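Every protein chain except one is present and positioned as in the full complex.
Each chain gets a letter, A, B and C, in the order it is written, and its residues are counted from 1.
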């Protein structure tokens, strides 16, 4: 059994394929044969050494994966051998509001993640994957899907008919678009590519804006919303976007700050929040309960997470590079079985 | 009958005492003999020309006042002649979330405010003042009291036992301290004056921090909260306070951005919100319903808004200057009857 | 100009076609040429004398109607001549939680309603109708649509993927089904008619149960939800349904009590709420803000309220009788223009 390992900051080329040491399971541990792993900007941040939580020893990277339970400890009750499961980003944030203890450890950050042929986790970190989601699809949800869910349905109190603005066509934005539409929201999305905007429209986007063609895209957002602005923005980061996002928001609306590899340029004057009674909320992925809800919603609503491209396990570095290029539309996935 | 008027940006000396023109009341109008007016930083912003909503013509300044109903229009049902009333900051924000229409007009901003011997308002702008609040006390609530209420009890979902951080000893902070303690919250307050901190402690403050003695006061806040941070900060503005406020906040906590005459210096990196799952919420005063709740709470809990000093009507400019000096502890009030 | 009038308790045959007296508009009044009126069980309750709010004089019945603004008072700002509008059930419940004042008056209950060729209302009672809803469609929303909205999206904190149980195929249930599906919820519906269940399935119902074939339908609900129960039940009343509804509900779930002409038989032991940590919430229609959200959601999601049958103005009594028969699927509407 093999797994990739990486030291924080060693860049993509630091990814090493290593043997996994075997050990007998503790009473609450579960061994999972990983089938698929999905990458996030956050995994690039780990490789670049830009992730806020660090460790000195090499870790198995990547938070997002799905697989099959192949062995369970003596006290395990949540899953059984043969179950299809996904792992939760924060193994100890089970539900409710976050706190220091819950967010201390994250898969592929300070503790081993999912980019291996087998991983061993506490049973509390796992959720069952609905039958109608494939392993490739399910692997996209723990970080990107939950982040979008949290931003739209948890920190914002959206009601059906409200509007959401998605910036770009990366994983969080596209999964957010899919969920927003399935939940009866109005969705506006931006991209620098008309072709990607066309694909977004096919996924249900009500309004599309090419931010290269319209640099002052916040004005266009206002125009498309009768001057009112959107209820929620999924702010995934970028040079100078935060002030435009805030300007795109309705009175009392929410900018969900997600961040990403490119960071935020420009300054923000906090007073600009006051006259719009606006809210900016940091989204640090989410809880296991949110993962269960996200997976259940994709399954129940019959929507399939958009997978941009699938790489075999041996080509993990190429998958990272593809993500870094920004050429993708939706999620970049590694098929661990190939 | 006389009223002060001022043009935006004409400074404190621009305050002019003028005659009020009389006109017959419209069916829904109410005429109030003003008894007391309380000043806010926002009134200094109007005088300085720094208030975001402007008009070219002189306005009667000041949003916060209380008085007695002396005449009512033919259709008025909310109040009767003889009622003791206070006016709501936004005459059209009656309840619920704010929107563009509700916050378009504010007393003493773009429409006439309260600094006169008599004012005429739509009945919807008025609330009844509980018997056990004097006019001087009631006049402190519409902007400062409601702002503190909104920050603590509306945008933050505090529960009894949660903690709140108050910056300085101005009107919003002291009214916030009084309400926080009466609601079973833990209160930490800062000041550059040990004497003011002593007075805050007498009002119930659980922890006091002299930010001159402890410039890195955010570390002290963490120390006094077992490293956890507070649930809510009332951020009233100041050089470089916003990053310290954010650092003082618990995971998932809220910085209520209130702003003020001194503005915000320093930069804020939005990504700093992410790893703490923190929230920054702009507080633009609040609704008439919040004013009713605030007044009812002060009355029911038997707490009296702290009045720093009372000036007679003729000395309105001195009252403005006293507020501007920052020497006050609690609210600066003008007794219109003297 | 004609309008129907009825005294509470005079039965359907008590409906009288009468002339409308003309009067000049007050400053805030609006005159509407009614185009369509939709009936509710509540209108049958008025006719039967079973409605809790009564008056002795004849009233124009029916709360739900839509039409065109033909004249406005001097101070009106919310609407203009030519606007397409619908009226809100409670003219004074604009938004937020209900209180005694807000729910004192209801159209077609204690004050004149919509079943006339023209009606005069305070501007606050009106909302604009989105262009893509016809008058016939828009007329179905003020009572039935808002009731379903309130039950599903206000008093219950449903999230996408949650489940809702709808009892029967009357107006509230069918509009609730349409909204639930458009909002990404799982919908289970009951009926005594397989044909109606088939139509409900065509509208998106995930599960259908014939309660005549399965008298212990609560057990079937549990079976279809893996023993968990549904998150929300829209309890529209009926012999012995309340205990079955409660038994169909998940731990922590909500029974939205709507009531209706047939009343509730059987007893309810309040202790049965405890062990399921269940909630029963009375739904008394809703606010003007909910009507705006409901209309906006139908419009934005591209769903059309199901109209069962349209009667001409002259056949209003037949429309009442058709509703009373229970044969309908969706809403019974009167076209006032025919």
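What we mean here is this: a contact is a pair of C-beta atoms (placed from the backbone, for glycine too) under 8 Å apart; a residue touches a chain by one contact, two chains touch by 3 or more.
Everything quoted here is computed from the prediction, not taken from an experiment.
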{"item": "Hidden-chain contact residue, picked from the options C:121, C:209 or C:242", "value": "C:242"}
{"item": "Among C:57, C:74 or C:269, the residue in touch with the chain that has been omitted", "value": "C:269"}
{"item": "Selected from C:77, C:100, C:131 or C:325 as touching the chain missing from the view", "value": "C:100"}
{"item": "Contact residue for the chain not shown (choose from C:283, C:306, C:319 or C:332)", "value": "C:283"}
{"item": "Touch criterion as defined above, residue of B:51, B:297, B:313 or B:329 at the omitted chain", "value": "B:297"}
{"item": "Missing-chain contacts mapped onto chain A", "value": "26-28, 75, 94-96, 289"}
{"item": "Residues of chain C (touch criterion as defined above) contacting the omitted chain", "value": "52-53, 97-100, 102-103, 155, 227-228, 235, 237, 242, 250-252, 257-259, 263-264, 267-284"}
{"item": "Those residues of chain B which, in the complete complex, touch the missing chain", "value": "153, 159-161, 179, 182-184, 186, 293, 296-297, 300-301"}
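Heads up, the rule we're going with is that only the chains that are shown with their structure count from here on.
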{"item": "In chain B, residues with contacts to at least two other chains", "value": "none"}
